[in-house]
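All protein chains but one are shown in place.
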Amino acid sequence: MNKIVKNAEEAIRGIEDGMTLMLGGFGLCGIPENCINALVKAKTKNLTCISNNAGVDDFGIGLMLQQRQVKKMIASYVGENAEFERQLLSGELEVELTPQGTLAEKCRAGGAGIPAFFTATGYGTEVAEGKETREINGRMYVLEESLTADYAIVKAWKGDRFGNLIFKGTARNFNPMMAMAGRITIAEVEILVEAGELDPNQIHTPGIFVQKIFQGVDYEKRIEQRTVSK
Amino acid sequence: MNKIVKNAEEAIRGIEDGMTLMLGGFGLCGIPENCINALVKAKTKNLTCISNNAGVDDFGIGLMLQQRQVKKMIASYVGENAEFERQLLSGELEVELTPQGTLAEKCRAGGAGIPAFFTATGYGTEVAEGKETREINGRMYVLEESLTADYAIVKAWKGDRFGNLIFKGTARNFNPMMAMAGRITIAEVEILVEAGELDPNQIHTPGIFVQKIFQGVDYEKRIEQRTVSK
Amino acid sequence: MLTKDQIAQRIARELQDGWYVNLGIGIPTLVANYIPDGISVVLQSENGLLGMGPFPTEDQVDADLINAGKQTVTMLPGSSLFSSADSFAMIRGGHVQLTVLGAMEVAENGDIANWKIPGKMVKGMGGAMDLVAGTDNIIVAMMHTNREGESKLLKRCSLPLTGKNCIKRVITDLGLFSIEENSFVLEELAPGVSIEEIQAKTEGNLRISPNVKTMKFD
Partner (left out) sequence: MLTKDQIAQRIARELQDGWYVNLGIGIPTLVANYIPDGISVVLQSENGLLGMGPFPTEDQVDADLINAGKQTVTMLPGSSLFSSADSFAMIRGGHVQLTVLGAMEVAENGDIANWKIPGKMVKGMGGAMDLVAGTDNIIVAMMHTNREGESKLLKRCSLPLTGKNCIKRVITDLGLFSIEENSFVLEELAPGVSIEEIQAKTEGNLRISPNVKTMKFD
């Protein structure tokens, strides 16, 4: 068993126009920089992207938006991106806003074989419009359906050739659930190690959820709000 | 903030007759030995116990069954226990058998504020009797409700005074989800360390789910099927 | 009238030892600066961190460690890191004892609107809908009126809702209010603010608590 591919270009082979992708990350933290750059080069079009955010104008998913590769975004927060705003207001881009916790749970559910679940989040708001609601134990809930994707693309700190992953800091965020929900999951890692080097007890994403893995290069890891105390 | 209590006796103070308890463990692996022994001493009665298994005649939950402290068991597998069988056949004990994956998910859902979810598990079997079923994307599913407990009692390898927990090997099993689902969660650990000694990136159960913690004593860790190769 | 820091200071007095607290962006973030002596709380950042510490020094900055406002942060001893699914399991499951967040409008029935202005660019609700649905104890911190001087404490929210019937307490630059039986109940006045001013600036049904008092600050 060897899931290692050479680089991002090889990893994204198979991603076609019109597919649905999940992309890990929160803001610019923990995003799969190498694969995004490869998708930008590949010019794959009409993509539906599921990601908590949509990057900024010149980094992350923003780079794909600049090239109009994205037909639809499913996200919880899409500020900080002027080109995104332009495409949305002009009708070139479709957006489905989903509460952050519901989005995370929809991905986990998709990976875990749970087609739908009830949550109180969004009850009585426009998020619940057109969805089944139900009273359970005296409280109102909304039925939310799970999400899966043709490809999930995640970024981890360390990984091995079995696809086992360890994330770092808050760069974990949506990556583990999206890894579960991809029909094919690509993991790019900062450090690729031999099988057996990662402590089995410390693995965040077991390799069963990952089909392709490679060590990325030249991580920029841009910081959106560099805030320091004296 | 200090969640440390002295011992199991102090930890279980507050558990009253008729309460619902979750107890971590798979077979005899990863069970909260100290708290079970304290409950046996306290002779708390009419308990509903949610646990994947029911122990063996002279260890684990089996010790509580010997004293007829358990009114009802919610479990996935209850073999290897003669006294259990006797009480069940005589009608002294009520049992609700739940598929193992559904049981795990019902606990997680209870802790995660999800009152109900759909699963294909058990569709067309007696497990689905009396439950709502529904076709979603061409497949039939059963609606399962979540579980919570008055007290969840879990066993971890290491913990700190904030209640952060790290499990070891397959002793993790049901412990993390049950920790989430207890209105009050008690954790007994083999090694209690200072806050800051556990790597934040390696914590399996964040302390927010744990209300009381103590370092257990005299762990027997009995093995049910000691199987060796030459 | 309270300054933003005084609003944060007043909210901080509500904190109890051992609480897990989620502080929203803006005024709520300032609450962390006023945690009373002897009270230890754990700050939750919904992108996956419990035990958030102060902003880092230049040499501590780590791109892999940010808060929900995308600011670089640090971790305190006893911290833990987790996924977004686990983070919102905590929030949705009611394990966070207090959420403090801002709002554009709050209604006398406890409705809150804070994520969308029709006709303007929509940025998204982020985690706000989960936080207001998941936490029992929510304090809304906001200015009493908007830039046009119109009340933000309303009979009914005019903007799209973030959550229904979920807010029980509001603190503004003018005072502290509980929400009970379709009314804002004035519990505490800001120094120098009169009941008449609050009556004039509150559109929603207003009741004055029989025990109303004026806040004190050192």
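Order as written gives the chain letters A, B and C; numbering starts at 1 within each chain.
Definition applied: a residue touches a chain if its C-beta (ideal position, glycine included) is under 8 Å from a C-beta of that chain, and two chains touch if they have at least 3 such contacts.
For clarity, every value in this text was computed on a predicted model and none was experimentally measured.
K.L.:
Could you tell me which shown chains are touched by the chain that is not displayed?
P.N.:
Contacts of the omitted chain with visible chains: A, B.
K.L.:
Using the touch definition from the top, which of B:N34, B:Q69, B:N173 or B:Q211 touches the missing chain?
P.N.:
Spelled out, the listed residue whose C-beta touches the missing chain is B:N173.
K.L.:
Touching the left-out chain: which of B:T20, B:N37 or B:T119?
P.N.:
Answer from the full complex: B:T119 touches the omitted chain.
K.L.:
Give me the subunit B residues in contact with the hidden chain, please.
P.N.:
26-30, 52, 75-79, 85, 88-89, 95, 97, 99-105, 107-108, 119-127, 157, 168-177, 204, 221-230
K.L.:
May I ask you to list the residues on subunit A that touch the chain which is not drawn?
P.N.:
1, 3, 108, 110-114, 160-162, 164, 180, 194-196, 200-201, 203, 206-209
Heads up, the rule we're going with is that only the chains that are shown with their structure count from here on.
K.L.:
Just list the two chains that share the greatest number of C-beta contact pairs.
P.N.:
A-C
K.L.:
Taking each chain's centre as the mean of its Cα atoms, which chain lies farthest from subunit C?
P.N.:
B
K.L.:
Please tell me the distance, in whole Å, between the geometric centres of subunit A and subunit C computed from their C-alpha atoms.
P.N.:
Spacing between the chain centres: roughly 29 Å.
K.L.:
Go ahead and note the Å separation of the Cα centroids belonging to subunit B and subunit C.
P.N.:
Each chain's C-alpha centroid was found; their separation is 36 Å.
K.L.:
What whole-Å value do you get for the distance between subunit A and subunit B if each is reduced to the mean of its CA atoms?
P.N.:
Measuring from centre to centre gives 33 Å for this pair.
K.L.:
Could you say which residues in subunit C touch two or more other chains, in rising order?
P.N.:
81-82, 88-89, 91-92, 134
K.L.:
Do you know which subunit A residues sit against two or more other chains?
P.N.:
105, 119-120, 167-169 - these are the residues of subunit A that touch more than one other chain.
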